[in-house]
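Notes follow once the structure below has been shown.
Heads up, one of the protein chains got dropped from this complex, but the rest are sitting where they should.
A, B and C label the chains in the order they appear, each numbered from 1.
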Amino acid sequence: MTHKTLVLLVAAAGLLATAPSPSPAQPAGKPAAPANPKAKAIADVVAANHILAELGVVDGFGHVSIRDPTDPNKFFLARSMAPELVTTADVLEHDLDGNTTAPADTKLYLERFIHAEIYRARPDVNGIVHCHAPSLIPFGAIGIPLKPLYHMSSFLGPGVPVFEIHKAANASTDMLVKTPELGKALAKTLGAHPAALMRGHGAVIVGRDVQTAVFRAVYTEMNAKLQSQAMALGGKITYLDADEAKKSEETNSALVGRSWELWLKKVRDK
Amino acid sequence: MTHKTLVLLVAAAGLLATAPSPSPAQPAGKPAAPANPKAKAIADVVAANHILAELGVVDGFGHVSIRDPTDPNKFFLARSMAPELVTTADVLEHDLDGNTTAPADTKLYLERFIHAEIYRARPDVNGIVHCHAPSLIPFGAIGIPLKPLYHMSSFLGPGVPVFEIHKAANASTDMLVKTPELGKALAKTLGAHPAALMRGHGAVIVGRDVQTAVFRAVYTEMNAKLQSQAMALGGKITYLDADEAKKSEETNSALVGRSWELWLKKVRDK
Amino acid sequence: MTHKTLVLLVAAAGLLATAPSPSPAQPAGKPAAPANPKAKAIADVVAANHILAELGVVDGFGHVSIRDPTDPNKFFLARSMAPELVTTADVLEHDLDGNTTAPADTKLYLERFIHAEIYRARPDVNGIVHCHAPSLIPFGAIGIPLKPLYHMSSFLGPGVPVFEIHKAANASTDMLVKTPELGKALAKTLGAHPAALMRGHGAVIVGRDVQTAVFRAVYTEMNAKLQSQAMALGGKITYLDADEAKKSEETNSALVGRSWELWLKKVRDK
Partner (left out) sequence: MTHKTLVLLVAAAGLLATAPSPSPAQPAGKPAAPANPKAKAIADVVAANHILAELGVVDGFGHVSIRDPTDPNKFFLARSMAPELVTTADVLEHDLDGNTTAPADTKLYLERFIHAEIYRARPDVNGIVHCHAPSLIPFGAIGIPLKPLYHMSSFLGPGVPVFEIHKAANASTDMLVKTPELGKALAKTLGAHPAALMRGHGAVIVGRDVQTAVFRAVYTEMNAKLQSQAMALGGKITYLDADEAKKSEETNSALVGRSWELWLKKVRDK
């Protein structure tokens, strides 16, 4: 069994267990098989990196994190590298100030503060994707709101705010959210939404778990693509109304695992 | 020989036999090789799942069914899962009320009533595809009719009605056709047409057999893509006229097997 | 060595020999290694089928032929089947009336008269592609001429006529060129051009050899795609002028082999 297969099996196992299993009472003389939620979280975030690369949501850039299930003030994120190449050995535990205990010469993502500050501001969020997915870039650069065109993207019902870094920094920047202050400003723009566009840059998408964040990243990108095509047709577009979006999202939230299972297979079979 | 190869060989064999062969009289002492139309139907529906995934008509969602060739009040449909992962063991016989004899904890597609009610309303239909194929979504959200741009989609000649679930339910819904009543309403919108768009959701496409339903799903999607491109060019579009569409469809209906043979090879070679 | 590899090696060899080598005088007692231009032509047309499928110019439909290098009144074309699946055993010699010596139950392409009548009308043509390449369909349905946007499609300089089958047949048809009369009408529309669009259907593209016909099919499709994108930008488009197109085509005609070599490798490596 290869290392990659093993990681994916653990990731798949993690999917089945929706909450960390507490260790049951053990018969004397037999060591407990440790329920290891950290190992599961790391395997999940490695799989999430590979899935996002496979589906074209990230290329050499972009990153995805998962909150430490055993400590809400920590999260797992790879060192600075292309998502497709991330292995368990590359995943580092970060605190909410963006620090790690890795050797000082380890290159960290310049924008780890996106993750740190959103985890700080949003206790309901346990998975975060940052990406430059192509179809999202035009919407971030134009004053046209992204709205749910079909039920797969019904989570967009509450709207998608746009983060304007020039305003947040009150100056021209290199466009990167590379300080805690900019991270806080992005988290404030995001508010309680599932996603925010970042003008001239990309997007951040969050979920109650990393599977949901990945699912939403995929379908935010798809909705942007389809909305562009619908707008080009020139007719009046009927989006999901607020009530439809809410009801659909309630139903869909139970179906995220179906996509995750499929996508795990795709990256495992490569 | 792998299980997958075996399934596909059976599917291919099923293609050659356009009708279930009755068991011929057997020489004494030699058991008949059972002509097994049910096994062929199940192999065909497994192949149809894989083909639709391979061609991007479905992703983690969408489903395809085949009417039981031995009992018109039953149909074969997978349990609730991603089409690409369906195997023969996942295919369940459903009745026209959407019930199966699977164990009570088996997750069924919430929208199996799409299939049940169309099979009930349309005795001429023996295969049904439900999908969220990307190019179809914009047309379902806009008042612009889908029309046949070329002979490959001439089956669209009679037009493609749009199902408005809000009107059918007389209320906002979660967008899913998950009751017999909504299934009946969709079947009524479909009428005698080969396909119907579902606003904010996707489409349903039917055929006299599952090969035809798959063929039509592929070329309905392609026609939507090409019609979008033609409309963007800005000139006056000449669609197939009603007579051309009818004559072309008569010719094409004899050629469906050519695509099926190709697509079977593509999924077998993966 | 697999059969497929062998066919492709022969096809590659055929590329190096730009003209059939006449058998040289042989030393007594030693049989000539037959220079076999027919076998080379068949290998070339098999490779052309696979290349067009690999590049998405054809799907389950479309066909490609080569004139018999030993008899200008004959051409090689597969029996009726998906191009990707064609092998040497499927290639049949057709005469200019569309007849073959294959057994009577062999299914032939309904539209073999496209090839027959163009070979009859155009002695300069030795390879013909008929396809439904997606980007070409919108241009065939609209009164907007296809024009060369860049040097790779400079062969389009003389323009691309559109075949209107309704006018040719003086009636609605099933859209297929399935009689000698319709083939002659298409050949008349094509005239001396390298390509003609067929309204509601596809296109026919020709060349002095099958490599050139394939090259032109690929870049006619690409030009249509790029011209659509340029038109959507809304500015004034500068196409190649007539003199540029002519000079560029003279240069490019010597470079066709470079693409063929690459494409052969792609289908061989699959």
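Some observations on this one:
In this section, a residue touches a chain if its C-beta (ideal position, glycine included) is under 8 Å from a C-beta of that chain, and two chains touch if they have at least 3 such contacts.
What you see is a predicted model; the values in this text were computed from it and never measured.
Taking the full assembly into account, the omitted chain touches A, C. Contact between chain A and the unshown chain involves residues 59-61, 80-82, 84-85, 110, 132, 134-135, 137-144, 166, 172-176, 199-202, 228, 231-232. Listed by residue number, the positions of chain C touching the unshown chain are 148-152, 154, 222, 225-226, 229-230, 232-241, 243-244, 247-248, 250-251, 255, 258-259, 261-263, 265.
In this section, only the chains that are shown with their structure count from here on.
If you average the Cα atoms of chain A and of chain C, the two centres end up 48 Å apart. For the pair chain B and chain C, the distance between C-alpha centroids works out to 34 Å.
Counting partner chains per residue, chain B shows two or more touched chains at residues 232.
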